[in-house]
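Only one protein chain is missing from this complex, and each of the others stays in its spot.
The chains carry the letters A, B and C, assigned in the order they are written, with residues numbered from 1 in each.
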């Protein structure tokens, strides 16, 4: 299984990621997920989310998940980018692409990775409220 | 619900579709599916699929599905492009994007539209075998 | 009443044509129209269990009562995607 993981402060370049996609002739499905910061977190209006991350552990836990997925044998490629630091409302914090022979596998693998990530990958959110002063 | 439907002979321009995406501040999830023609159809090696379509009925049936989705109220935008005519191996025949507040809704709506399409939208496939002569 | 009928996908190959016209009496159902059709196109009769039927752009079944101006479509299971 091809894998690409990036935990980065940079904005997620979806167009660039798309342009770099490769699929072999046996593959029939690509499923993407783009998770975007919403203007509301619970009942509060926010302008951004500050993501913090224990990076070495996050990378290790992501690769453990990828290892498990690889053992299923149905996914050709998985690319995942998680942004950390301040992510403004309307910007993507997470982007995942799964390439597989069939769509069922691609959809289920993509959702599985997100579910498992939310269980084991050490990343945390801190909402930046509308009332707060911006960080320079 | 914003909707965009195109049944077209032209190649699917994923980059252009991505660039044209709009999401309001309340939306947190975009799920995309790209369905690509595989080199094998059943047990036979193919070079392309010829898609035929009863276009007015296909459009009508797609919009009936979109109407049902709209009644759920959770999807902000749905864009669907189905290519018809000859689609070579490795090229996309179908592209769908669903934008929703939450990822669960976006994933389920995207899969539901594909499942229902395969049940009711009058589009048919004819594989072009490796041995066949190309159509000029 | 003359009802135009269109065959889609490989049904056109089985029928040997993509379109035909069937004359039925007023108040005839699709069931009646199919009986006429299957006499003329026996290869289609063999596919009857996996035949989808539309009038205009809506699916209908054998009990549908045909009206002047209806256009009928016959096709095999759909395969989009």
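Quick note on the criterion: a residue touches a chain if its C-beta (ideal position, glycine included) is under 8 Å from a C-beta of that chain, and two chains touch if they have at least 3 such contacts.
None of these values were measured; they are calculated from a predicted model.
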Seminar exercise, completed: Listed by label, the shown chains touching the absent chain are A
Problem set entry | Residues from chain A at the interface with the omitted partner, ascending | 35, 51-52, 54, 56-61, 82, 93-94, 114, 117-126
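As a working rule, only the chains that are shown with their structure count from here on.
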For this session: Can you check how far apart chain A and chain B are, centre to centre, with Cα atoms defining each centre and the answer in Å?
Result: 23
Seminar exercise, completed: So, in whole Å, the Cα centroid of chain B is separated from that of chain C by 27
Problem set entry | Intercentroid distance (Cα basis), chain C paired with chain A, Å | 49
For this session: For chain C, jot down the residues that touch at least 2 other chains.
Result: 81
Exercise. What positions in chain B touch 2 or more of the other chains?
Worked result: 35, 114
